[in-house]
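Heads up, one of the protein chains got dropped from this complex, but the rest are sitting where they should.
Read from first to last, the chains carry the letters A, B and C; within each, the first residue is number 1.
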Amino acid sequence: MINKNKIPVGILGATGSVGQKFIELLQDHPWFKITALGASERSAGKLYKHASNWFQQRPIPARIANMVVSECKPDLPCRIVFSGLDASVAGPIEEAFAEAGYIVISNAKNHRMTDNVPLLVPDINPDHLDLIKFQKYKGKIVTNPNCSTTGLVMALKPLQDVYGIEKVSVVTMQALSGAGYPGISSLDIIDNMIPYIGGEEEKMQIETLKILGKVHDEKIDFADLTISAQCNRVLVMNGHMEAVSVKLKQPAKKDDMIKVWKTYRSEPQELGLPFAPDPAIYYFEDPRFPQPRLHRDLGKGMAVSIGRLRDCSVLDYKFTVLSHNTVRGAAGGAILNAELLIKKGYYEE
Amino acid sequence: MINKNKIPVGILGATGSVGQKFIELLQDHPWFKITALGASERSAGKLYKHASNWFQQRPIPARIANMVVSECKPDLPCRIVFSGLDASVAGPIEEAFAEAGYIVISNAKNHRMTDNVPLLVPDINPDHLDLIKFQKYKGKIVTNPNCSTTGLVMALKPLQDVYGIEKVSVVTMQALSGAGYPGISSLDIIDNMIPYIGGEEEKMQIETLKILGKVHDEKIDFADLTISAQCNRVLVMNGHMEAVSVKLKQPAKKDDMIKVWKTYRSEPQELGLPFAPDPAIYYFEDPRFPQPRLHRDLGKGMAVSIGRLRDCSVLDYKFTVLSHNTVRGAAGGAILNAELLIKKGYYEE
Amino acid sequence: MINKNKIPVGILGATGSVGQKFIELLQDHPWFKITALGASERSAGKLYKHASNWFQQRPIPARIANMVVSECKPDLPCRIVFSGLDASVAGPIEEAFAEAGYIVISNAKNHRMTDNVPLLVPDINPDHLDLIKFQKYKGKIVTNPNCSTTGLVMALKPLQDVYGIEKVSVVTMQALSGAGYPGISSLDIIDNMIPYIGGEEEKMQIETLKILGKVHDEKIDFADLTISAQCNRVLVMNGHMEAVSVKLKQPAKKDDMIKVWKTYRSEPQELGLPFAPDPAIYYFEDPRFPQPRLHRDLGKGMAVSIGRLRDCSVLDYKFTVLSHNTVRGAAGGAILNAELLIKKGYYEE
Partner (left out) sequence: MINKNKIPVGILGATGSVGQKFIELLQDHPWFKITALGASERSAGKLYKHASNWFQQRPIPARIANMVVSECKPDLPCRIVFSGLDASVAGPIEEAFAEAGYIVISNAKNHRMTDNVPLLVPDINPDHLDLIKFQKYKGKIVTNPNCSTTGLVMALKPLQDVYGIEKVSVVTMQALSGAGYPGISSLDIIDNMIPYIGGEEEKMQIETLKILGKVHDEKIDFADLTISAQCNRVLVMNGHMEAVSVKLKQPAKKDDMIKVWKTYRSEPQELGLPFAPDPAIYYFEDPRFPQPRLHRDLGKGMAVSIGRLRDCSVLDYKFTVLSHNTVRGAAGGAILNAELLIKKGYYEE
């Protein structure tokens, strides 16, 4: 299936923050080759290097720099598109592509909660992908969750499988890159933190229920658990930290829980998907860990780090979770979604 | 009682981080005048300006700069001492002073949990001061809580009075100055945060129970509530933020809770103590607030700020609390303790 | 002249970054009372608290919060206006006010280099104020220099008076607030610095020559010295640092130079203007000083701090200068300009 010819893919919202990350992460991808860059009317017709205000660590890949940017219309020379579009425009554009037969791998929030659209984290709910059978588009739409949701569900799912989860209380300390570019003004965050991220808590709560739910007929039965989130912004570049408390349905021992995390494997690992981290989860015995700058890049930014498991007197247990918000929590997660979809035969050349 | 002659006071641990803050805050105090500076043997005999590595915002008060530092022995020319001693030495030194008849107003943790030592936040539990009657020292010891505890109990007490509190879950995002000087290396915190502060969670939990407890015979009956704390360090200079969830014993409406906070007054406000903030608590309607840099200095650093009261699906309500850790949570809190003690007649000239 | 009735003043660009600083600094001013707030058409008609995104440390002064914002048209109820307008609009608006008879105290760059407009730092070139006699407006325009220029000329003028200056090489490390709000994205400056500030080097160079020049007929003969500036942005909130090297015309001894700085007094100090710092210049013997966070607020942000005077093998001497960029270098400097103008009799009631 994945033969010598790479699969052509397009990027929607290619000049934006997530679009740039797609380009950066896809540049050496063994399966995919970027053949189209979609952006706003204003950018269309320009060379990518002129249209984008590139601010990634490494320079624009040379081949991409000199590609001409197109408008986001469903006439791009590819059949899979990664969407890093802003939520303010993603809805109708993604639908237009899906209706025209494209497979849309979206990082935008617009279709996440639609019944027959998978809200997919391949290590967690790969079976949700099957929902796309019920989509009536000629193409398909697959979404990945909000960056703060991803780390949380990666930590919860192994526990849910073994013990069941009744309640979750989570407080996040999120990185600046999660707010896009230019995002947070330096004047607002130096010697400071911000206890509010608009809409984030609601997204984290509802998305977790869908991801941890079960396929039932043509939609997801939401997980039967209670969750409460409090979201904060701190002066960190990349890497969302989360202080989590859980109440389990079955009794658990801490040593066993740690083992459950460390040995957790799912379809991406079994299938050997290129972006699958292996191990998927790191657990640290050192109580000072994980820390964003030290551990966000584990598994090339796709692994999740956990530490400080200890008793909680209010619920049962508490612990700390870290995941890379722009890799695992955004562009990298979407790429893993595309890999799963292809490996499962939903893309035919 | 407070007449034209100010009350002479000494500072134990005068060269350290908390000691410096005592000096800074006391320099214009209407009741107190620093007449003795106690420090280690190594510093004794030197001028304060030579003995201390002063790193406060404002310069050393001129009169203090040229005072000669003494050893921490109970022969200082005063009868009240403020102790900013490190916990590693505070225990026996503070006891020696108390036995010699000094009133010791301590910021150290060593005697906080002793039965007949008040763990005092004058706005919260002024009646606990009476415990000192049961101390068998010739003098007295009064303590204030850990910096992260203070903000929390200031937010909880008004709710406890009206509704009763059953459960508390708190996640802190604490400022760097709480770790003393030099404290956290810049290399450990730039583009980073640390999900661990040794011993802090335990202190926060147990101290809250004592402060919110009731005097019973010669000690405190701890508050009948469950509390769980998770403590984190973030790149902020001053001001501890706390994301709090509570379960109340009685039903409450959010508007009423806000009113309860905004109108909370206690003995320091009634007595007009110099360091009493009035109002004691600020509540912000803007969901982005409070923030450390913007609001830590309210009430000259002695007021507590609360915001974002909203429903919590796991407990009942959640909200954000901010307090200045080196003022309200340390030196300023201790000074307020001394003021209450004096106003209540425990110091006779 | 300054009697019981304060002088009514207006703020142009009242909702912007500099406008907010004007409001903050003027709220307790002994001579001035804000009676008009001018802003864009979009803001006009709203209450100030609704029109502005206030982000200063202290809350909006209550009286100002409820004032109605006007358009920036010359029908405001005052005769002096402080202009914090953006350079993109300041030119014609300020001229319209001047022509209508207002005294315009401008922080914008637009008229700084106009021959008969004083580029005024009252401690340095108070005699330049006389240029306004040659303006043909019914009113007047007075400007203050760019924030990075002010600190430099404050350090140079005392040396110029005594020794003469031949060459100046300066490298700045400038604070984030100098870029306005939202200004620099947090993503661009965390774990980073930026070696470029558009137009800043040119402004610093040419403005220094005008300020240190002499009134000759109806304009300024620029100072006869060579200057080269390199401007950088660093992760500091407030306070511009400058590493300066100078070549003097006369031989000098370091001890004498320090004395010259420490004893420097000029008209604002002699006249006792409310915003005049006294001393105007602090010199630090400790080689680690001055530092932005520790010393920017000296003299209520109006004093300039110097340290580390030492030999320079390329020019003659090198030293470090610090000044508060939004106080001394912007709104505070403009207020001092207005004070000088009034004290010199250019405002008649």
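Following the convention adopted for this analysis, a residue touches a chain if its C-beta (ideal position, glycine included) is under 8 Å from a C-beta of that chain, and two chains touch if they have at least 3 such contacts.
Note that the structure is a prediction, hence the values are computed from the model and not measured.
Using the definition of touch stated at the top, determine which of C:55, C:134 or C:196 touches the missing chain.
Here the residue in touch with the unshown chain is C:196.
Touching the left-out chain: which of B:24, B:94, B:123 or B:191?
Only one of B:24, B:94, B:123 or B:191 touches the chain omitted from view, namely B:191.
Tell me where the left-out chain touches chain C, residue by residue.
167-169, 171, 173, 190-196, 198, 205, 226-228, 230, 232, 234-237, 241, 243, 245, 287-294, 307-308, 312-315, 318, 320
What residues on chain B make contact with the chain left out of this view?
55, 176-177, 181-191, 235-237
For review purposes, identify every residue of chain A that touches the missing chain, sorted by number.
Residue positions of chain A that touch the missing chain: 57, 190-191, 293-294, 297.
By definition in this document, only the chains that are shown with their structure count from here on.
Given the contact rule stated at the top, which pair of chains has the most C-beta pairs in contact?
Per chain pair, the contact count peaks at A-B.
Need the central chain here, defined by C-alpha centroid distance to the all-chain C-alpha centroid.
That would be B.
Round to the nearest whole Å and give the separation of the Cα centres of chain B and chain C.
Roughly 40 Å, centre to centre.
Provide the C-alpha centroid distance between chain A and chain C, rounded to the nearest whole angstrom.
Taking the average C-alpha coordinate of chain A and of chain C, the gap between them is 48 Å.
Using CA atom averages as chain centres, what separation in Å is found between chain A and chain B?
Between these chains, centre-to-centre, one finds 42 Å.
At which residue positions does chain B touch at least two other chains?
Answer for chain B, listing residues that touch two or more other chains: 190-191, 293-294.
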